[in-house]
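Heads up, the thing below is written out as structure tokens.
The other protein chains are all here in position, but one chain of the complex has been omitted.
The chains carry the letters A and B, assigned in the order they are written, with residues numbered from 1 in each.
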Amino acid sequence: MAAPLSVEVEFGGGAELLFDGVKKHQVTLPGQEEPWDIRSLLVWIKKNLLKERPELFIQGDSVRPGILVLVNDADWELLGELDYQLQDQDSVLFISTLHGG
Amino acid sequence: MCEMSEEYRESAPKGPPQPRLGTQDQKCVKCKEGLPVVVIRAGDAFCRDCFKALYIHKFRAMLGKNRLIFPGEKVLLAWSGGASSSSMVWQVLEGLSRDSAKRLRFVPGVVYVDEGAACSQSPENRAKTLAEVKLVLQTTGFPWHIVALEEVFSLPPSVLRFAAQEPVGTEGAYKAAVDSFLQQQHALGADGVERKSQHCSQDPHSHTGPPTTAQTQALSRLFDSVKTLTAKEELLQTLRTHLILHVARNHGYSKVMTGDSCTRLAIKLMTSLALGRGAFLAWDTGFSDERHGDVVVVRPMREHTLKEVAFYNHLFAVPSICTPALDTKAPEKASIHRLMEAFILRLQAQFPSTISTVYRTSEKLIKAPRDGCAAGPRCLLCMCTLDVDTADSTTAFGAQTSHLPQMQPPVAQAGAAAGPCCCAGMGGAPGCCREDPRAQVMEQLCYGCRVNMKDLPSLEPLPPYILSEAQLRSQRATVEQEVREYLLGDSEDETGTGES
């Protein structure tokens, strides 16, 4: 049983537009059987934060191609992507590369 | 990014064709009589007979207008068991069954490559497939060659060498050859020549027997070692080409026909583009491909769409064999090949002119290096003229090979190490790491093959002919360099002769 986690979720590069324009969200992930990883965080975001047009943010069980994910300011590709296990006080940043130029 | 220099153009593929009339009162657009059975080319409905005539005409016209295959020439039909190549084999059969004036005049044989080991097929299933393959081959009556992909482990290094072609057939030469063939035919009597020209009596069918377990394991180990499905697809394609080339050379075939349809070629073109093979698109997708010199690959099905092929095979009972492909059970991120195929077919469903647009654009590409790029050595694997420039150039290649010093190392970390040795990246500067076999191979590859090779962590599982040839070439380059230096040192005014 994993304890509840407090993490900072941030959206940038235009991705915030899908979240009422709010960039920073301090959230508490409830305790659950399995440890929290990015995969389950995405499901949680879709249910709790995402305001409109989920397909512009999530495709399949991952983020839409073209959205960068940084965990504590490091590219998630270095950290195992969807399988990265969140720690208390982690910050997760989603930057869209698909908006404007 | 807004398209600041994106000028304009409103020619996105056109929308769907206008709705057709109900099929009840509709007639074939060609004969105006028959009941239409297939709709091709944005709304044209053809009856069975007119469709057949059109299909056959397209095949013969493609061969006829290119005048590349000489009478009496031995042509190897590369048959995978799939729909398009099966249809091609049956088109050749059809062409040979015609009366003498319209009969195809070349001498066909068929090659089938058993790729079961690369696709993790069980020995039982492979044997079952082979039995089916032989059954189909026997009904064709053509000489045939079945080779297992494992045989790449016994290929000679010479398969990777460009073999100079006999003087290219000109229009005059083609006519002369046709005339002499007709004369010969006349002298022998029409019936005699048919048997006579199929001069394959010595070994009409070759099947080297099942590969050894060790070879099968070696092949599985090779494919398992490749990190991405994209690179696996490319490796399979490369090895298959080498094997077919070897069979062709060994049995005196000077042409190889592949069954690429127009649909397949459009997908292949876009895939090649994404794989960094922009310089070679005309070879990869054109009607003829002369990169090997003595054996020319031709693609006579390139104006048939996959839909036409499927209908023809269904209506006229052309047999084909379904075998598992490399990408069965592929992961979600899949490969460049799968992504591009899905994308093009989806776009085609939305804009029915997509494939023909891509295909027509490909016709405007030429088989020549872009202005200012000199012809040089050939790629070890795909045998195209190398398309790489110097490291550190202001090109996409240069951007991946450059060894830029860190401009302003963060204050705390002055004296930071430079980039890694060239072997880690795209293959680095010539002369660097000469001793390293990996760098040696990398240096001999074109841009696209280098990118693929990055997904092959070790060279060791590669079949020996590739490594031997790489070593030979590298040694020859060193010797030539030494000779050049010797000559230059000997007499100042004499210029060194470059590599041929």
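Simple rule for what comes next: a residue touches a chain if its C-beta (ideal position, glycine included) is under 8 Å from a C-beta of that chain, and two chains touch if they have at least 3 such contacts.
Following the convention adopted for this analysis, contacts and distances are computed from a predicted model.
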item	value
Name per UniProt, for the chain absent here [options: "Nuclear cap-binding protein subunit 2", "Cytoplasmic tRNA 2-thiolation protein 1", "U6 snRNA-associated Sm-like protein LSm1" or "Membrane magnesium transporter"]	"Cytoplasmic tRNA 2-thiolation protein 1"
Listed residues B:288, B:313 or B:357, member touching the removed chain	B:357
Contacting the left-out chain in the complete assembly, out of B:334, B:459 or B:477	B:334
Sole contact to the chain not displayed, among B:223, B:253, B:447 or B:465	B:447
Residue of A:29, A:45 or A:95 touching the missing chain in the full complex	A:95
For chain A, residues in touch with the removed chain	12-14, 17, 64-66, 68, 70, 73-75, 77-80, 83-84, 93, 95-101
Positions on chain B where the hidden chain makes contact	1-13, 228, 230, 269-270, 272-279, 281-282, 333-336, 339-340, 343, 347, 354, 357-358, 360-361, 364-370, 373, 387, 392-400, 402, 404-410, 412-413, 416-417, 419-420, 424-426, 447-448, 451, 454
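Here is the rule we go by: only the chains that are shown with their structure count from here on.
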item	value
Averaged-CA centre spacing for the pair chain B and chain A, given as whole angstrom	43
